[in-house]
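One structure coming up, written as structure tokens, with questions to follow.
Apart from one protein chain that is not included, each protein chain of the complex appears where it belongs.
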Amino acid sequence: MSLSDLLTMRNELLLTFLAMILLTIDLNLNHAKKSWMIPISIGLFLVVTLVGFIPQADQTLFGGMYHTNGLIQLMKNILNIGAFIILLQSASWLKTPANANKISEYFFLLVTTLIGMNFMISSGDFLMLYLGLELATIPIAALAAFTHFNTKSSEAGIKLLLSSALSSGILLYGISMIYGTCGSIYFDAIGAAYANVPLQVLAFIFFFTGMAFKISLVPFHLWTADVYEGAPINVTSYLSVISKGAAAFILIIVMFTVFKTLAPLYKNMIYLIAVLTMTVGNLFAMRQKNMKRFLAFSSIAQAGFILLGILGTNKMGMTSVVYFVLVYIFSNLGAFGVVSAISAKTGKEYMDDYDGLYLTNPKLSLLMMLSMFSLAGIPPVAGFFGKMFLFTSAASGGYYWLVFIAVLNATISLYYYLLVVKAMFINKNEQPIAFFHSDGYTKVGLMLCALGIFVLGFWSQVYEFINGLTFGI
Amino acid sequence: MNSYAYTLLIPLIPFFVFVSVGMAEDKLKGKLGGLIGTAGLGIATFLSYFTAFKYFISDHVAGTGYTSVKAFEITWLHLTDKLTINLGVLIDPISVMMLVVITTVSFMVHIYSLGYMEGERGFARFYAFLSLFSFSMLGLVLATNLFQMYIFWELVGVSSFLLIGYYYEKPSAFSAAKKAFIVTRFADLGFLIGILILSFNTGTFDFKELTNPHGIAIASMGGAAFMGLSVITWALIFIFIGGAGKSAMFPLHIWLPDAMEGPTPVSALIHAATMVVAGVYLVARLFPVYSQTGPAALQVVAWVGAFTSLFAAVIATTQTDIKRVLAFSTMSQIGYMMLSLGVSKYGGEDGLGFMASNFHLFTHAMFKALLFLGAGAVIHAVHSNDMNDMGGLRKYLPITHITFLIACLTIAGIPPFSGFFSKDEILSAAFESNKILFGIEYFVAGLTAFYMFRLYYNIFWGHDRHYHHTPHEAPLVMTVPLMILAFGSIFSGFLPFHNLVTSDGLAFESHIDWMIAIPSILVGVLGIAVATIMYKKENALPDKVAASFSFFYRWAFKKFYVDEFYMFVTKKIIFNYISRPVAWFDRHIVDGTMNGIANLIVFVSFNIKGLQSGRVQQYAFVFVGGVVAMVLIFVYVL
Amino acid sequence: MIDNIPLNAFLVISTLMFFIGIYGFLTRRNLITMLMSIELILNSVNINFVVFNKFLYPNQLHGHFFSLIVIAVAASEAAVAIAIIINIYRNFKSIDVENLDQMKF
Amino acid sequence: MTLNDIMFYLFAGSILTFSLLTVTSRRILRSAVYLLFVLVSTAGIYFMLNYNFLAAVQLTVYAGGIIVLIIFSILLTSHVSEKAVVAPVKQQIFSALAVAAGAVLTILTIFKFAFSPSVSPAVEANVKNVGRALVSYNRDGFALPFEVISILLLAAMVGAIVLAKKEKNPENIEKQTKL
Partner (left out) sequence: MNILTLFVVIPVLTVAGILFTKDLKQSRLVSAIGMTAQLILSAILVYLYVTERQAGNMAPMLFTFDALWFPALNIHYAVGVDGISVAMIALTGVVVFAGIFASWKMEFLSREFFISLILLATGVFGFFISLDLFTMFLFYEIAVIPMYLLIGIWGSGPKEYSAMKLTLMLMGGSALLMVGILGIYFYSVPTGGQLTFNVLEIAKHKIPIEMQRFLFPFTFVGFGILGALFPFHTWSPDGHASAPTAVSMLHAGVLMKLGGYGAFRVAIFLMPEAAHEQAWIFIILTSISVVYGAFGAIFQKDLKYINAYSSVSHCGLVLFAVLMMNQTAFTGAVIQMISHGLMTALFFALIGMIYGRTHTRMINEMGGLMKVIPFLGVVYVIAGLASLGLPGFSGFVAEMTVFFGAYEHVDLFHRVATIVAVSSIVITAVYILRVVGTLLMGPITDKHFLHLEDANWYERLSTITLVIGITFIGMAPLWLSDMIHFSLAPIIAKLATIQLPGM
């Protein structure tokens, strides 16, 4: 392994570098100029994001602990894009006086979690996976508790941290048993040694629940709503989009590689959990009035759909999951972006506040509607394609009834997505949210989302590209 | 193309009149619309007479039978592989006869209405509808196939509907129109089912093929049996239901008395002379099929006809609305025609009934139209339909009086008026076939004479009523048609129908059987005499008679409560016991289920909210429970 | 030197410790004691790793290092957790987990 | 029964006892101390297994670092003599049941599995080998996790600092400026 091989890790290295630079710059800025951090960070992050698109060869480093290939690189790029949009959307929130002297910390923590996710996705063994997972979680807990004076924020932080600690404890126990039964922590060494014997199944279940916690699958999802509601809104969107996406990526990679011999068993499990997740997520989402909490449950339901991809044949499943997450990032960030913009300007977070929004803020409302449609899987926006391909993937495994249940759930989800649309377009309001201009960052962020929502579906090359990358899986 | 191609114009001229007058209705001032309509129909009448002359006389080679000619035919629609709907013109004895009847009466009515409808709102509309009716009726009789007949059958129904509902602002008029339409529609359902069965068994709609007694169609009609009768018999019975609906046979007659809400010329045209005999025409048209393959169906036709004639005649004796009396009389007379068809056989002298039926159809058209138009003139004079508001009108309305009297004598079967001849043939045919039917008809003949003269005396004799203004004779445009029709009533009996319109197209010898004719004249005279005693001078006799038969009288006066029965069925059963429950079922059960599913989801959603209690330890408990459960299930159970 | 002690004995101990830790997590009302329960859990896992490494796969040190890393992670986790707990104490004047239910349903 | 056996049972007994006491003791500070005992006993087991380096880390980081941190925070947030509020009996029973079920299932499952003892030569976990593995970037080397854990520790530090920063509620700031 030469030094140049390290360039393979450019995402992680650049992000680490970025984190260090941010800390350094921050130390040299006086108090009044702290807000410079915003353009600096976003600009630098954009550079990192763009660098990610430079093609590179597949590589395995550190004796198999770290490996990357086109698909993994794509996953990282997807996460980068999502994170970039979130950074744009957080700008107006960070400018508020309460956050004035915490700006660079915010960026630093966010970037470190992203590093963790990148390592997690690239991991070739359980140690790196675990480490990446923790690195992706612990700073987020700090971010969730970011707003000190807000009791909800602290509550969210500790709920996240404690729950995730428990879950990673259980996950670790599973890993320890995997190690105990297989004799290695390297993925490539485990795959063949795995069989359907009780202890290995138990170990797998323990491991799986830990991942399920991250993706918030029922019944391991209960933390989600509370944390999403309490955390600052951009952290919530980060949790619901990037964090969940990364976990979904690594889960599907692990499922398709390490545990592939268990497939007949885990497919039953995933069937059950997928049904539970979609249904429970929907049932809870229906009643929500707080937009963040609403989106939390909606994202739980969406996680249930992601599972459908795992049930398909490997290639199609992988492609559809990656594609879905990509689309989901744009759709969900569109929704969160609007909520964030409104919340930053007016502090209003409830669905009732959105009544009559279209008449005062038509563009925001339109974007929100498109996001809702995309989340619900309504054509012609991208969400339709995402869902459709997931269903196709599940159907390729012969799970027609599951597809049916899933589409019925999509219908239920349409109900509550339409409630938002209804609030904005149909409901009358004496005092609607007044018209306001968002700042440039927010605008760019929202426009990126709108673009993604529209283009990703019709532009079939995206899907083809992903499909081309999944050959090796 | 052949020499009859021009006959296509006969129905088409009224159609174009309908379209043009109908479109430009509000722009046609004064009587312009009427004049256009009348002119158009005049041409059609002329063409019809010309056709009759050409077909019966000039083109006819002596000694041969009359064959049917397809003057024109186009394909309208392909239904199935075999069945194609054509539209065309069929010229044969009965259709030519019907042409003459329809155009004559229609033309008279057109002229008459110029006076009668003068100043009415929607005068042009009236003529448009009349033209539509003429078109439909002509199309019906000229139909080359069963399906074309059905098409025009429906159109006739709708034009009747439009004309009955002419005074649409009068609720009673519209409800009568509605009733007429729905009842006949119900009958048409039978017709349609009959067509379905028949056409799928024979593979054709075409009359020529269907009715060829030696053709494949009739031969292939063996068919499976269903409930003791062959399928074809059922088909014919169903088709007869259609005919019965249009011809107001019991029990589908209820619309006809109500239809008198329409303007009187309409009643004369549609509900006396032309449309109501469509049922007779239908059976006559399919007569070879009936007689060759479905004698049981013919029995049904005969008995329904006989019963209706009796039933209607009884009711007619009690009614006081003059148009209703005439309506029941029409039913009764159509019953005669049906009976006559029902007792007939195919070919030669056995086909006497067939001939008699058509003969009576012809004469009846003349005298019944005359009666209605006369009644119209009376109503025009006194502005009432009720005979209790009339009396002594003979001195005010001399022409009407005379023509009306002629018509009454005709219908009563007094020689030498035409009714005598046609009725005599019917009685002869019935006598040959079934003595009970014959007896009924004898009795009905007497009743007919009685109630017609009851009507006559009540209108024209007795003392004056309190008229708003002195009744005056109708203008010339109204009386001239009366006179023409009276002429027809008197002399049409001398037409040699047995040479022209027969079941197989061949002429046969027919003579008056005096053994039947003389008693029938006597019965007629008896009826007149009774009526004279009871109604010529006002006296207490009618009331006494009514009182002595009080139960029966009341039932007859109430038309045997058939209407009430229908009301019961439609309002109570269909509306209250079917539609209301269906609507309820739909709202509460079907929709309720859908809403119930939604509500159930909401309910569940509300009730599982405790799961999300906000307590992190409970979350952890669920988490651990989930893990344990999964281990249990996937390690130990599965 | 440990040959006569069966592997399963270690595993039983660690497993019991693991579930005792979970029990603590489920029942202790104080946030800090919940954190302590977490430490128990992680510790039991460490025992697992170490024991497996020693007994079954001594040719490499995977388990050993895994434990090492877990300890470090536990430390950082504890640091952040305690920071938040102190924050909560500032806000609520209590660190009873039962108080943390502002957000529910 | 060798000394090793006795030591093992001693450690095992102490681990289980003190674990139970940790999660049941009503005095928080005592819990912390019991936890310390558990951790130390664990370190003892590591010593027994000849993983001296790990045992040392266990003692320094865990016993020395985390426990001290915990004790400090306990002192910060509650009185020494304060008794912990006990969870409702129902909660305790259900938790115990679930946990017991889990433990039984897991142990049963473990016993079902036939672990095959090692035949390959052991690598001694002495400082040399540990150190070599720690910086090795080849197979079975742990340089990468070692580096990554440093980022994690840094991030945790920054996170803790951000959270601990004293700061004023913006609403209060506004009030003050208004005044």
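As written, the chains take the letters A, B, C and D, and residue 1 is the first residue of each chain.
We adopt the following convention: a residue touches a chain if its C-beta (ideal position, glycine included) is under 8 Å from a C-beta of that chain, and two chains touch if they have at least 3 such contacts.
All values reported here derive from a predicted model rather than from experimental measurement.
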| item | value |
| --- | --- |
| Neighbouring shown chains of the undisplayed chain, as defined at the top | A, B |
| Selected residue (touches chain absent from view) among A:Leu46, A:Ala193 or A:Leu418 | A:Leu418 |
| Touch with the omitted chain, as defined above, among A:Leu160, A:Ile378, A:Ile433 or A:Ile453 | A:Ile378 |
| Contact partner of the left-out chain, one of B:Glu154, B:Glu473 or B:Glu538 | B:Glu154 |
| Interface with the unshown chain - residue positions in chain A | 316, 319, 373, 378-380, 384, 388-389, 391-392, 395-396, 398, 400-401, 403-404, 407-408, 410-412, 414-415, 418, 421-422, 425-426, 460, 463-464, 467 |
| Where the unshown chain meets chain B, residue by residue | 26, 75-81, 83, 85, 147, 150-152, 154-155, 158, 165, 168-171, 174-175, 178, 181-182, 185-186, 188-189, 192-193, 196, 199-200, 574-575, 578-580, 582-583, 586, 590-591, 593-595, 598 |
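What we mean here is this: only the chains that are shown with their structure count from here on.
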| item | value |
| --- | --- |
| Centroid spacing, where centroids are CA-atom means, of chain A and chain C in whole angstrom | 27 |
| Inter-centroid spacing, chain D versus chain B (mean Cα positions, whole Å) | 101 |
| Chain B residues counted as touching two or more neighbouring chains | 609, 612, 614, 616-617, 620-621, 624-625, 627, 631, 635-636 |
| Residues of chain C engaged with two or more neighbouring chains | 11, 18, 21-22, 25-27, 34-35, 56-57, 60, 62, 65, 69, 73, 76-77, 80, 83-85, 87, 98, 100, 102-105 |
| For the chain A and chain C complex, residues of the former touching the latter | 126-127, 130-131, 134, 138-139, 141-142, 145, 148-149, 151-152, 154-159, 161-162, 165-166, 169-170, 172-173, 175-177, 179-180, 183-185, 225-226, 229-230, 287, 293 |
| Contacting residues of chain C [partner chain B, same complex] | 22, 25-27, 34, 97-98, 100-105 |
| In the complex, chain C residues that touch chain D | 1-2, 4-5, 7-13, 15-24, 26-30, 32-33, 35-37, 39-40, 43, 46-47, 50-51, 54-62, 64-65, 67-69, 71-80, 82-87, 89, 95-96, 98 |
